[in-house]
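A single protein chain has been omitted; all remaining protein chains appear in their positions.
Chains here go by letter, A and B, matching the order in which they are written, and residues are numbered from 1 within each.
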Amino acid sequence: MIEIRIHGRGGQGGVTLAKILAASEHCEGNSVQAFGVYAAERSGAPVQAYLRIDDEPIHNPNQIYEPDHLIVLDPTLISPAILSGLKPGGWILLNCEKSPEYYAAQERVATFRIATIDATSIAVKNGLGSKTVPIVNTALAGAAAQLLGMNLESVIEAFDDFGFHGGNIKAAREAWDAVRVQQQAPRPGERHQQVMPHERGPGILDGNTGAAPALRTGQWANQQPVWQNATPPCNFICPAGNDVQGFLAALTEEDVNSALEILLQTSPLPSVCGRVCPGFCMTQCNRSELEGPVNVRALERYAGDHGETQISVTGQRLEKVAVVGAGPAGLSGAYHLARLGYGVTIFEAGSELGGLMRTGIPSYRLPREALDRDIGRIMALGVQAILDTRIDHHRLEQLTHEFDAVLAATGLQKLTSVDLGVDLGSGKGQVMQGIEFLDHARQGSINVEGEEVIVIGGGNTAIDAARSAFRLGASDVRIIYRRTRDEMPAIPEEVDDAIDEGIRIDFLCSPIRMRRDDGKRLLSCQRMELGEPDNSGRRRPIAIPGEEFEIPCGRVILAIGQAADFSLLPHDAVLSKTQPIETDGEAPVYPAGDLLTNEGTVTAAIGCGRDMALMLHERFSGEKLYTDPPAAETVVRADRIRLQHFDRHHRHDENVLPFADRKSSFDEVRQGLEDVVEAKRCLSCGVCNTCDRCVTYCPDGVLKRVGREIVFDYDYCKGCGVCMSECSRAVIYMKAG
Amino acid sequence: MSLAGEANRGARGAVCGIYPITPQTEIVEFVARFPFTKGRVIPVESEHSAMAVCIGAALNGARTFTASSSNGLAYMAENVMVAAFYRLPIVMAAVNRTLGPPWNIWADQGDSLMFRDFAWIQLYCDTNQDVADSAMLAFRIAEDPRVLLPVMVCMDAFIVSHTSMEIELATQDQADRFLPLCDVPHHLDLEHPVTIGGMSFPQETLTHRLELDEAMRRVPAVMEEHRVTFREVFGREVAGDLEAYRTEDADRIFIASGSISITLKDVVDEWREKGEKVGMIRIKLFRPFPGERLRDLCGNVEKIGVLDRNYSAGTGGIFWQEIRAVLQGQGDRLVQGYLTGVGGGDVVPETVREVVRDLSQRSKAAAPIWKGIDQ
Partner (left out) sequence: MSAANPPSTRTSTHTDCLLRPGNTNCGGCGMSTGLTMLGRALADEDYSLVIPACCGIVTAGAFPTTSYTVPVVASTFASSPAVASGVAAVNELNAKPDEKPKHVICWAGDGGTYDIGIATLSAAAERNENLIYICYDNEIYGNTGGQRSSATPAAAKTTTTPGGKGERKKEIIEIMAAHRIPYAATLSIAHPEDFQDKIHKALNIRGFRFFLVHAPCPTGWKTEPAESIELVSLAVRSGVFPLYEVFDGIDYHINADPDDTDPGEYFGMQKRFSGQDFDLLSVTRNIHERLDRLRRLSGISVDRISEL
């Protein structure tokens, strides 16, 4: 007689396995007996089943205490109790992915022969049972048949009695082939006798009952939840490196001061960014899948304008750093260096701090007070500023001797031009650069009243120039852009506003030359079409031969881009984001902002200024304060957000200045949010916001919140995955275990 | 029973689940009318629930009692078992009525005897006085911390239950003195939350059964103790486990329970007057079965006749089976069973005389003999 004991967990199909093998042996002409021990099996609870095979009729009705072999459906079940009574030299068939040798090396099973089969994977592959509780019995039947020297076809024949087809048959065949048996002979040994219990236990009248159950249900689990904050897409993309989700979370609690504090960890210019950032985060916002992205820009502005917090110097350094240029990159670098305790001196060519933020962005978009507030915060850290001082190549070299390091953030000083057959003149002529126009407009030193103004370009400068011209009383303002709306680099909302204000945009249109005809100025243009994408990923405009036309124009404003002027740097300087420009005997020069990256936004410049400042700090202190960007896979995209958990809420937009009030006024168009309710729309993608759905829904109460973190009691967690399913924001995931 | 319930007013009170069935109705009607100071009578929808109410109330520490009969008891059966296995001191008046069908409301002990393996203490009473006194005694035994088992006070339908006779009723004062306040030690306790009746593996269940056995074994001694107290409080005797009558020098002993024993006593007197050495034993305590005492009382008597007002199909009278079992191995004696009054027929003196005559003449035991019908 062969006696086999099967150890499994409720739901794995251990009892049915005994019956399948019995039926299979019956097909081979043997006497068989199979039965399970029925108690309170639940999915996952330990279950035993018994199988007897003999060529004589079987009479014994008892459970099997001294088995010849064991089949173990879950290797975590192996314990002295399970091994008790097993005949030395008998085999143990284990469901696991490991090799027999892995277990054979363990002392407690050294006297048995180990065989392994990864029945769980086979079951999952063949769609048997659920992911949490795969039904492994048919795969194990195939493996056991191999060990018992049975014909596999007997097993397949037996399956028919159980109504098992398809995946079950495949699973059995795969396991028949894949089962691995320990080659080395097991060590000889004694059979451990099983002792029958006989102790008297407590009675119903005893007071010492009611203790907690002794079951470690964590051992039932074949997967375990893990709580791990991931990367929200907004944070991932923000060029300034802002913790977007973080400051929104603070605003959710209406804690404006904390929100500002979070922003100021990365960017000193929240009031600026809250107005002029293109909103990279908003293009990635998963809320777009519901009713549109969270209005992050407006919320940042709110925090910057209304938050109050004390920013202080956190360290103390002896080194002195010169910062060249007081644009966003320079200011950002100066801010972070000053906070770290460096002595910082800013050299600025202009008469005020702010660079293009002051001269190139009209005040209806960025009022002076907002800019001054942000800059004031920086200067309050003790930063020195030397104005009206242009740093050229020679002066930079001097600075490398006067200071311990130089941060060069001069931005884009070269203006791109186009030959329209007319001189650009003094900057106040009929053709002028957009940047200059905006500076004149700011100072009130230009008059375009009644003029037909044409702006060439598709970036923010073009839109700003057009809308400024409109405000200065131009009779007609139109923008000429050689691609289409989709390729325009300008902030979409600004383009919308421009159109709303009556500014026409001629797309797929490129200027050729300006001429005068009968007292009128005309701009002849070339009609374009889009071809293959260029280096920027945008489709390249191609001229359509023969399609030229003329439009009347009083004044042409060129806003077709700027470029960096590297002449101030050492001649052979190699610009890099990872190391400074080093010249023997001179302090290192760290390029930053558009000079280095030419990304063209305030936000990117802020980020770059900070990155270079922190790199500089690492060089002097050895302290690495920046973190490497997270891997793209850690970014939680909309497909991992449980959108169905969220109610629909319309986006809160800022109030805008009525159109009637915009003509002839540079008053700020967007007037900010009245409150921070909009922040509540943030889905907090990948970042636990302590919503505690996981705690609420856990069937077993094995999750606890400790501070802001979730802690699992793995001793008891059954691995059902409800917490993972109910986590709205993909903070909890299941790992096999 | 109502007086007993009222006597617990100083503790957790009294609760009684009631459901009517002939011939038990007068009992529950009386209980329902009783003006308890701290008690509630819950008229439920079935016997099953009547016992369930008692179970819940007893587990919450109250003194509890109910009454039923016949098919009502059968319907109640599942919870009858629970009451005992939960060690609850519930007292139930069981009016012995023939189990139907055929539908029959007259006396037969087959109903309560189906619970002989349910761990209830069973007292079979012969007279109205015995019923009244045994009910009082039942609470004292049931609630004794050495016992903590439910007690069934059984009486023959109509013959006892609906016969009016003058008896000495207890007063509330006597009841108060006789019965300590009810204390169910394992009652629901928020400070010691346990689950009463959860799952139990064989080994733990073995402990449970062993404890039942030990409690049952303590019953006769506990009962004797409380009979003494009963005498002190009430000034009269209440019958104990067995009542022997003129058995001292008897050569024939007849054993009966319930109201038949009254008739039997008269017939024994008759035969004694004729010089015949006959005696009788009334079995009052059926569970636990007082086997040892019975063996002592029977001594070396060679002929024993057992009168059963019940029938276990395929064997015979249930008392007869038990008696045969306890006398087994006690010499070569004759224990003859007689089925008397099965199905509710009146067991008249002549029936009993026939039994006495039969046993006197008999030299060899036969299968149980049906009386009152030609075989």
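Convention: a contact is a pair of C-beta atoms (placed from the backbone, for glycine too) under 8 Å apart; a residue touches a chain by one contact, two chains touch by 3 or more.
Keep in mind that this is a model prediction, so the values were computed, not measured.
Peer 1: Check each of A:P75, A:G167, A:P202 or A:P492 against the chain that is not shown and name the one that touches it.
Peer 2: Considering all chains, including the one not shown, the answer is A:P202.
Peer 1: From the list B:Q24, B:T64, B:S112 or B:S161, pick the residue that touches the absent chain.
Peer 2: B:T64
Peer 1: Name, in rising order, the residues on chain B that touch the hidden chain in the full complex.
Peer 2: 12-13, 15, 17, 38-40, 42-46, 48-50, 52-62, 64, 78-79, 82, 145, 185-186, 188-201, 204
Peer 1: For chain A, which residues lie in contact with the unshown chain of the complex?
Peer 2: 10-11, 40, 42-45, 130-133, 201-202, 204-217, 220-221, 644, 696-702, 713, 715-722, 724-726, 734
Everything below uses one rule, namely that only the chains that are shown with their structure count from here on.
Peer 1: Using mean C-alpha positions as chain centres, tell me how far chain A is from chain B in Å, no decimals.
Peer 2: 78
Peer 1: Which bits of chain A are touching chain B when the two form their complex?
Peer 2: These residues of chain A touch chain B: 39-40, 197-205, 207, 209-210.
Peer 1: Of all residues in chain B, which touch chain A in the complex?
Peer 2: 86-87, 148, 185-186, 192-196, 199, 201, 203-204, 207-208, 210-211
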